[in-house]
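Heads up, one of the protein chains got dropped from this complex, but the rest are sitting where they should.
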Amino acid sequence: MVKMEHQKRLFIDDEILSWITDITDDEINEVHKKSLVPFYDQLFLEGHGAYLKDYTGKEFLDCTAQAWTCNIGFANPDVAFAVGEQLKRLTHVRYGFPTIPRIKFIHKLTSITPGNLKKIAVNAMGGGAAIEAALRLAMINKPDAEHFYTFTRGYHGSSLATMTLSTRFAGVTRFRSWGLDKVSKIPFPYCYRCPMGQENEKTCHLECFELAKYMIEYGSVDKGCGILMEPLQAPGGHIPAPKRYLRELQSFTQKNDIFLIFDESQVFTRIGYWFSSDYYDGIIPDITCLTKAVGGGLPMGVTIARDDLIGFNAAEEHTTFGANPLMFASGLVFLNYIEKADLLKNTREQGDYLTSKLKQLQKKYDVIGDIRCPGLFIGVELIKDPETKEPGNALCSDLIEEAMSQGVIFGHSAPISSDSGKLFRNVLKIKPPLIITREDSDHILEVFENSLIEAIDYM
Amino acid sequence: MVKMEHQKRLFIDDEILSWITDITDDEINEVHKKSLVPFYDQLFLEGHGAYLKDYTGKEFLDCTAQAWTCNIGFANPDVAFAVGEQLKRLTHVRYGFPTIPRIKFIHKLTSITPGNLKKIAVNAMGGGAAIEAALRLAMINKPDAEHFYTFTRGYHGSSLATMTLSTRFAGVTRFRSWGLDKVSKIPFPYCYRCPMGQENEKTCHLECFELAKYMIEYGSVDKGCGILMEPLQAPGGHIPAPKRYLRELQSFTQKNDIFLIFDESQVFTRIGYWFSSDYYDGIIPDITCLTKAVGGGLPMGVTIARDDLIGFNAAEEHTTFGANPLMFASGLVFLNYIEKADLLKNTREQGDYLTSKLKQLQKKYDVIGDIRCPGLFIGVELIKDPETKEPGNALCSDLIEEAMSQGVIFGHSAPISSDSGKLFRNVLKIKPPLIITREDSDHILEVFENSLIEAIDYM
Amino acid sequence: MVKMEHQKRLFIDDEILSWITDITDDEINEVHKKSLVPFYDQLFLEGHGAYLKDYTGKEFLDCTAQAWTCNIGFANPDVAFAVGEQLKRLTHVRYGFPTIPRIKFIHKLTSITPGNLKKIAVNAMGGGAAIEAALRLAMINKPDAEHFYTFTRGYHGSSLATMTLSTRFAGVTRFRSWGLDKVSKIPFPYCYRCPMGQENEKTCHLECFELAKYMIEYGSVDKGCGILMEPLQAPGGHIPAPKRYLRELQSFTQKNDIFLIFDESQVFTRIGYWFSSDYYDGIIPDITCLTKAVGGGLPMGVTIARDDLIGFNAAEEHTTFGANPLMFASGLVFLNYIEKADLLKNTREQGDYLTSKLKQLQKKYDVIGDIRCPGLFIGVELIKDPETKEPGNALCSDLIEEAMSQGVIFGHSAPISSDSGKLFRNVLKIKPPLIITREDSDHILEVFENSLIEAIDYM
Partner (left out) sequence: MVKMEHQKRLFIDDEILSWITDITDDEINEVHKKSLVPFYDQLFLEGHGAYLKDYTGKEFLDCTAQAWTCNIGFANPDVAFAVGEQLKRLTHVRYGFPTIPRIKFIHKLTSITPGNLKKIAVNAMGGGAAIEAALRLAMINKPDAEHFYTFTRGYHGSSLATMTLSTRFAGVTRFRSWGLDKVSKIPFPYCYRCPMGQENEKTCHLECFELAKYMIEYGSVDKGCGILMEPLQAPGGHIPAPKRYLRELQSFTQKNDIFLIFDESQVFTRIGYWFSSDYYDGIIPDITCLTKAVGGGLPMGVTIARDDLIGFNAAEEHTTFGANPLMFASGLVFLNYIEKADLLKNTREQGDYLTSKLKQLQKKYDVIGDIRCPGLFIGVELIKDPETKEPGNALCSDLIEEAMSQGVIFGHSAPISSDSGKLFRNVLKIKPPLIITREDSDHILEVFENSLIEAIDYM
């Protein structure tokens, strides 16, 4: 009988290296014609720690962690070793097959999940798939309902289905997403711009929550299967929901037998805690979803559920690439790295430092409308005028452009647009890898202030 | 100013290796309780060439190439080198950023795409995302229509949207997919079981195509945006559409200004040609989608379009992980490997050899109803009785189980079920890595016949 | 206590008469500006028997019976007496209240319904409401399914929901109807233009039915709640389904537990029988719907179901005007009138006479492509050329216009259009009140032939 043998290399090292390191100006310029998607001009060659280097040799401290993903650095050497070893053994299996990294990852992650969130589906693809899995799981466990509620300004993915769960990019997206009959939106408790017009916490009686309950009870289309929420809204403006809102919401969903589903894509570890429930003193949803950082920089999505829920059958959850062992190897390194390097503590410390310094700047510059955290999940809302709170959209993009020229990359909130032409894209995000030092933080603050002064000058 | 420095390793090699190579029986057993998805018992440790080794040390020649994906072998060393090097440089960038592997991959792939299919969107996630991108692209380029036609028994993904494009697993899936208003199904030209009841090619006048045209013209819900088709239907039973059907379909879509979209996920390279158009003498769609093998065993999806179509804006196509440079490095190796090793030729040769031998077996065993190819895209339809053509569902699963015990893994067609209880799951698939040798082929044939005899005995 | 007293008249007779009989040219001309819907120029003042008189004094033999409704004549004096008496007693009650005419009508109608079709919901509004009630009833009795199948070219109403059940007026209707996710269309067995391309009955093996079954089993979106069909398709071209098709369909729906729902709006009494089942030797659906003639010229719709089905609760079927006793009084006269005047017999006799004479004309004029009946449900399909069967759209409208000038009003099939620009509006309808005499029939034939000659001249 024929036997397994290791394959021989077909190419010499240099040939392969040329594919990933050599490029001509012509190749760069010509690709735009061939690409269906727009590319930025900037071409990054390398990243180490919290820094990136581009094609021209310029270096940047990246406060976006590249889509808020590379929390343990851009080319983490432990990740490289783990994935490199897995590459020599097995690069891919079908979805139904367990592998050692997959099993280990599940055990490791369930050791830190809060409460009874002890059942997991992992995928090597990303957050959209994790969110879709959460919706399916809810429908399977509540067969008489299939309607979902999400929040205004929310973001949960870019598939034809998860776009419907997310804020609509009015006037931008030139097609309609699918499943518009499946989703209703309720207002996110965005206190700085209260949808109810409340001006301060004292007069607020959670009118927005009263309204949400009312909409679900009397504006509904079926019993309601689940409410999907970013407990700390990320692309929509870096807005943590008030704790009392979440408390009421949890109690409402329990009483009415509707699943409370969290999307913790951007907050897992970045807020200085593993899960949002640690920040919110134990408000635990029925299902939660992770992605972004959890794969250590490689694609991964995780759906975590209460251990009493029934799971999927093979037809209900499967994908070609969902079980890729490379990603689980990387994810395992990520979980262990956060722990061993005590990065949650560093995140809280650097976050507190940055936030307190930004608050000092706020007193100096009245275009700084609001500063939101926790940890290294920092949003700075810029405004034209403290009276009207008119969004400082141009100010924000000018500041970002200026900082880029000074070697610091800041992030930008997603554009929240409406058909009537209103646009909010005025929250600057500071979300670097969690490994930054105090020195890095000071550098960020310095470039921020310098760039802000420049941007105000353009106004 | 702070400067980029390489990160230090935090873990020693052995600790990391233990995460990907050591496992206890307890860990294996306990994971079932924690997993929301069902796992097979079999745990694969390693794969090299066309062979896999499991936890017990048993080796298998894998005719599924693990979800028909690892066309250049399970742990291809050139892939390992390329990805390993990229891991040391940069593991991830945001979707809008080009990287060298991404640019090179686009240039390489467009050098082999047929006709004017010269515009590309690549993603490091998979086929579902590529299909969804194709639908969006069609809608953007045809703004007055948003209805799609797909084919019965087809399969195009497992997202909430692409499930709707695919055959419904009646009686199995316990939730409804999204976008049921966006899709109508037309009958796939499955000649062995003609939906029109035609018995042979001579009496056939493509009645099924007449019908499809009629349904689109008079049963439609809007102008029709696109027709999505696997030109060689894969999970639904390994069925190549007749060339004259495709010719008519292409002409119809051109005349009526409807996009013809191909899903070539499983056929790219596997049929012994890069693209289906090579097999079909130049029938080129408006848009085509690749996945599975194209990433060299790592996740990738590709949407390829006519170069006169307008592309996406940044809001219309983007994902967190879509631009991962690791995958493009792997994909680049794949394209070059196929070329340098002349694997398309080997695929045609081994395919022809296997198919001709199977046809000889067909004369001997009347439960072999139909044998379908080309290349290493081989389906063997098993039946209970040549008169009634009743599907040999149990026969097929028995054969597969028996072969597994003899060290060869065969694939299984997707279950095609109906609400009235009819079930078709009787097509055995032979789709090994394209690197198999004549010796491997003989081994496959031997185990196939032995297992068939056993399976017939159980009947 | 206060007591009931008859109200006094407030207006003198002449004032009221002026509102319904006097009109000025100005009033006629000005109304077009104020109307959201287009009006024909022709203003009918009176109708008696099968004849109408317009504002200019011109008289017409009306072979449309005004929307195929006035089967017992335009101002039937027995209807006038019955409704006039009811008007003096009670003009309206809420939907939940029975009245004597409503009770009597239900008893009378159930005395003639075939088989076990013995449960009835009557409404004083029309056919759309009856069809919608049939769908609800099906959903209530089959709670795990909500998808419906209808036929290409069909017509079932003009509400936002029933439009979806009907043929789409491609390129005409400037909005999308509701519920596109609830309905799929299967091809109507239109033998003169076989959707399968069959040319004659001998080679036909009901391929279209094979296809319909296949589409329902494998192209479906849920278990399928019901199949809604005009057994004799009316607006779509006056096409009786072949009996063997209906037989197969009935057997299929019974086996698969899908409701077979008939829409007999235009055929009730007009085909020379009360119900289509009398014409089709006992093929009885699970639910059937009536409208048009059944109200004796006044609005009415009826949903009739198998007596073992569960009925509606008060929230599931009710309307403001659905119980109006005037309509039931008129409907009662209609049922009794048909019976006492033996109009079914006259319908068959006049129908046979007209059809046989038309068949003689067909030999003389090769633009007469097909003649379809039965009874006074007559369609004449006009073509440009017997080879190509190209539809004689202009010929048909020219003939109708010419006949109008000669004092006979013929009907027109609904426009069947497709997005590719094909149009079928070439079936002339002869559907006079059922009270016509042999003299009337001869007059119809004479004007038909004269007008046909004129119309051919225009070609």
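When the chains are written out, they are named A, B and C in that same order, and each has its own residue count from 1.
In this text, a contact is a pair of C-beta atoms (placed from the backbone, for glycine too) under 8 Å apart; a residue touches a chain by one contact, two chains touch by 3 or more.
Quantities reported herein were computed from a predicted structural model and do not represent experimental measurements.
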- Query: Wait, the hidden chain, what does it touch out of the ones we have here?
  - Reply: A, C
- Among A:46, A:59, A:207 or A:307, contact with the omitted chain is made only by A:207
- Item | Residue ranges of chain A at the interface with the undisplayed chain | 152-153, 167-168, 170, 176, 180-181, 184-187, 195-197, 205, 207-208, 210-211, 214-215, 217-224, 255-256, 416, 418-420, 422
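As a working rule, only the chains that are shown with their structure count from here on.
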- Message: So if I look at the partners of chain A and the partners of chain B, which chains show up in both lists?
- Response: none
- What whole-number Å value describes the gap between the mean CA coordinates of chain A and chain B? 30
- Task: Could you put a whole-Å number on the gap between the CA centroids of chain B and chain C?
- Result: 50
- State, to the nearest whole Å, the distance from the C-alpha centre of chain A to the C-alpha centre of chain C. 58
- Item | Shared-contact residues (touching 2 or more other chains) in chain B | 176, 181
